[in-house]
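Pasting in a structure now, in structure tokens, and then I'll have a few things to ask.
Missing here is one protein chain; the remaining ones are kept as they sit in the complex.
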Amino acid sequence: MNSTYMLPNRRHLLAGAAATAATVAAPAILRAQGGSLKVGMLLPRSGFEAGIGQDCQRGVDIAPGILKSLGLPELTIMNGDTESNVDTAREHAEKLISDGAQLLVGAFDSGQTTAIAQVSEQKGIPLVINIAGAPDITEQGYKFVYRNFPTAPMLTRDGFLAQKAVFDIVGKAPKTVVFMRVNDTFGTAMSKGVAALMPKLSMPYTIADEISYDPAARDLSVEVTKAKATNADAIFVVGRLNDAMLITRELVKQRWTPQAILSVGPGWYEDQYIKTLGKLSDGPMSFVPWYDPNKKLSKALESALAAKYPGINLNTNHVYTFEALLVAADAYKRAGSADPKALADAVRTTNITDNASIGPGISFNAKGQNDKIIGGAIQNRGGKLITIAPKEAANGQPEWPMKPYQDRT
Amino acid sequence: MDAMIARLTDGLSRRAFVLLAGLLAVLLAAPWIANDYLLTVLIVILYLAYTGQAWNIMMGFAGQLSLGHAIYAGLGAYIPAVLFTRLGIGPWVGLLAAVPVAAACGAIIGFLAFRFGVAGVYFAILTIAFAEFARIGFDHLTFVNASAGLFLPVAQLAHNDLWRLRGSPTMFYYVILAATVFALILSRLLLRSRVGYFWLAIREDEQAARAAGIDTFRYKMYAVMISAAVTSFAGVFYAFFYNNLFPEQVFNISRSIEMILGPIIGGIGTLFGPILGAFVLTGLAESVTSAMAAFGLDLPGAKQIFYGVCLLLVVVALPEGIWPSLARRLGIGERER
Partner (left out) sequence: MGLGVYLNVAVAGLLTGLVYGLMALGLSVIFGVVRVVNFAHGEMMSIAMYIAVVLFSSFHLDPLVMLVPIAAVMFVFGYTLQAGLINPFITRPEHSQFLLVVALAIIIVNALLIIFGPDARTVQTSYAYDSFELGAVIVDASKAYAAAAAIVVTTALFAFFRFTLIGKAIRACADNYTGALVVGLNVNHLYALTFALGAACVGAAGTMMTLITDVTPALGPGYTLLAFVIVITGGLGSMPGALIGGVLIGLTEALAGLLFTPSAKSMFAFGILVLVLLFRPQGILGRRLV
């Protein structure tokens, strides 16, 4: 209902030099501290966000083998459940720390992540945010909070840029879109981003109408009727899995296939969507933070996931949760010790170019945010997800327009 | 002042006084004894104890079942938060703004309900409707950022700033502890005042009370307004402790339910019930989590089932709540029931 993405950034170049110097200068005692790093993994494993939390967990499950093959130290994962609840998130962050966690990763939901970040900062234990979109988290001047994920403004901007990239590739663009969005933290943040960025980026389409709907809605027939009545060329949607399925079903029942479905956000590419709708799931384009299928690490992740969870497509949840652990392991290796300050300094100077997500790599700016992440575009095709933009990361061509639902058997 | 202290301690047996003082001493010393995790748990417990106590004023004393109490906490959270983020006004001044608004809101709900004879379950559902109205309304109010959430800027200070409620968990702990003590004292004073006796009469049999000449409308309104006003402080605390507000969470019916579980388990209408209930519930929840972790069981949802079963057992076996039987056992049975 109100989970969003958030990102931290930190400097990288200076850090590289400093880190090397630090490890050289570090006393032998610290360096001798071997053993695995205790990482507290906070996710919503129960409550209304349980599905997403458990999906992120898959990224954790496939990590050990891959981290080992990269020569990175071992991580001992301590599981924490935020129960999709801010109070519990805070409590369990405290609990994990008092149980010995030396670094925290979490927590998907912005509200819960904010609470955890406060604990993290107070205790001086580094927090690597896997997924959370609210920009405010990295605007607090925290020194121990790092985010390897785009902020909502970054998501919006990249969403638009990737759309333009796709329009360039296919040589066509919709003239009008109907903007449908879920009325929760994520949807509202995106709506504001859209209003602010659309004029600046000179998008080829105008928004015929903005239809916001309840995240707990069980029936979107009215919303889709309204959308259909606008006669827009395409649907620009910001929503989640639940509404993606509902909207698609309504589109079929009300016999309307737009030229394209442009989604910025989760839902339309998720396994449940594809499995439940089968042939009806083909066509929608999602403009989201994604992995670069051409990168070596991505291929490793894909095969590890296929081995452990066959039939599940690699997605944002898995990749970014894995990358958070990658950051943790990499920082631990460079710090040479589990001392929180040393770890935090090491995370700050992260510079991983061999990562999985699209973009030059993982590094953090002064606020703890990775501002170099580039959003991608994917399209559902035959039960798989084809990366269609940016060109460097693409492994397929976009299909435009969508095949009418009525023609799909 | 002397009369007030007399009213406060009158009827309190020596044993009860000693136990209460002992508990207070332990709670005061907690930051030194407990680790930060336990301290956070205690903060949550005291928060629930405080809101439970506030809710109890309306339910336990005046017999009005409110299932939408989150609206008062929500108003108490948003108003000072907006004043802080937009005008830099501190939370204590913000509280001065929030209390009248919450009381007014309670007055409106109370007025509509009592004038139109909405009682019992219907009143409860009416309160739910208002809380939901607030939730959806705030979800669309761009002034407070609607559903995107209102974030309070956090300052990492080396010292505690009590005036702006920025600081370490220890500071927040003492604030909520003081608030809970205040709520307990307030409840006791109210209960032993004329208003309190009228409330008990209304709770037992409203028609008889009216026949006896009590202006039930007025006293029910007092109950609702005082309860609402007291609850609003919880919102202030929440806003400045967690530093982010989402209407979906703050006004949610699950928050209302969470507020009332403590008093019902502990014992409605008793003074100590809400506090005991809060300790039992949160203590239970966290113990189960720890136990499951110790056994290496990772089954999300299992803890909640255990929690639900315990609730079930308490409600079936101890209809009056835990406190009355416990108090009798400890030999400090309360005189007012």
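In this document, chain identifiers A and B correspond to the written order of the chains, with residue numbering beginning at 1 in each.
In this text, a contact is a pair of C-beta atoms (placed from the backbone, for glycine too) under 8 Å apart; a residue touches a chain by one contact, two chains touch by 3 or more.
Small disclaimer: the values here were computed from a predicted structure and weren't measured.
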- Item | Full-complex contact with the absent chain, from A:D61, A:D214, A:D339 or A:E399 | A:D214
- Query: In the complete assembly, which of B:M4, B:A178 or B:V315 touches the absent chain?
  - Reply: B:V315
- Where the complex has a chain not shown, which of A:E91, A:D136 or A:E223 is the residue touching it? A:E223
- Across the whole complex, the chain not displayed is touched by subunit B residues 59, 65, 67, 112-113, 116-118, 120-122, 124-126, 128-130, 132-133, 136-137, 139-140, 253-254, 257, 260-261, 264-265, 268, 299-302, 304-305, 307-309, 311-312, 315-316, 319
- Residues of subunit A in contact with the chain that isn't shown? 46-48, 50-51, 54, 182-183, 211-214, 216-219, 221-223, 225-226, 229, 241-242, 245-246, 249, 252-255, 272, 276, 280
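The rule is simple: only the chains that are shown with their structure count from here on.
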- Query: So in the complex, which bits of subunit B are touching subunit A?
  - Reply: 35-41, 44, 139-140, 145-149, 151, 153-154, 156, 168-169, 242-244, 246, 248-249, 286, 289-290, 293, 298, 300-301, 303-304
- Query: Tell me, which parts of subunit A touch subunit B in their complex?
  - Reply: 1-2, 45-46, 50, 53-54, 79, 81, 83, 86-87, 90-92, 94-95, 97-99, 110-111, 114-115, 118-119, 121-123, 134, 136, 139-142, 183-185, 187-189, 192, 215
